[in-house]
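Take a look at the structure set out below.
Shown here: the complex without one of its protein chains, the others still in place.
The chains carry the letters A and B, assigned in the order they are written, with residues numbered from 1 in each.
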Amino acid sequence: MTGEIERAMKDLGIDLPKPAIPVANYIPCVIAGSLLYVSGQLPIHNGKLMFVGQVGADIFVQEAQMAARQCALNILAQAKAALDGNLDRVVGIAKLGGFVNSTADFTEHPEVINGASNLMVELFGDKGKHARFAVGVPSLPLNASVEVDAVIEIL
Amino acid sequence: MTGEIERAMKDLGIDLPKPAIPVANYIPCVIAGSLLYVSGQLPIHNGKLMFVGQVGADIFVQEAQMAARQCALNILAQAKAALDGNLDRVVGIAKLGGFVNSTADFTEHPEVINGASNLMVELFGDKGKHARFAVGVPSLPLNASVEVDAVIEIL
Partner (left out) sequence: MTGEIERAMKDLGIDLPKPAIPVANYIPCVIAGSLLYVSGQLPIHNGKLMFVGQVGADIFVQEAQMAARQCALNILAQAKAALDGNLDRVVGIAKLGGFVNSTADFTEHPEVINGASNLMVELFGDKGKHARFAVGVPSLPLNASVEVDAVIEIL
């Protein structure tokens, strides 16, 4: 099956990763009615955590932005698995929650989380436009630089 | 059109700000079924960030409380715009997420976020009573002191 979103991914050269296995006792996705809740995703690629550490101290904003993009790719990989491979069931990205591992003087959280937001809009167009928050945190699992979760409206 | 909530605002002398433009690539509100997701709002008034900095270090709890109130006003301004100007479509405020930019020894997050909670109850009465979390963060976009997002049940 090759749906509309699958074709868009192909056109954009986007290759979804294999869904990452949760680091703990929970599941990546839960469907409640027409909402799909996706667990907080880390910037893991091929089993390896990318762009490790605090933004502002260990890594640059541009790197953290790529980390956020990877989180978004992992969100979509998890969503695809939960939707039996069919991302065309996505009605819209309702909300992203963006946590940036950052120092106390950091202020560019929106730029970082744009890495995730931009991917959603690239791929889904208007349906990818979402509500979100972007906040700093002092630490994240595995010393990840970014964690993003999502609520997705589905058919 | 002058709805019930518009009249309550007038009686309380509450003047909603013009909806703030998102600082990044996302949208202020998404409607998914009967839920309205509102993006995290900062204490911006007339385009100017108010009560800047960390609570406990740069500003007092009372100031942060007013910052939280301003976030709530911005939430309602965004919701009103998304609901074609009609806040009477609000069935209830389901949830507020409250992030307080604070030092490690800060413990009065509930008092701060009350600034937002109180406004909702002043304005909507029982329908304004909501679930919420109130947590500390080490940093926020633009060095804001408070960020609040919302889930609102709508008609």
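Everything that follows uses one rule, which is that a contact is a pair of C-beta atoms (placed from the backbone, for glycine too) under 8 Å apart; a residue touches a chain by one contact, two chains touch by 3 or more.
Everything quoted here is computed from the prediction, not taken from an experiment.
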Residue among B:25, B:41, B:117 or B:145 touching the omitted chain: B:117
Hidden partner interface residues of chain B, rising order: 33-35, 91-96, 102-111, 113-114, 117-118, 121, 129-138, 151, 153
Hidden partner interface residues of chain A, rising order: 23-30, 32-33, 35, 37-40, 54, 97, 99, 101, 137-143, 147, 149
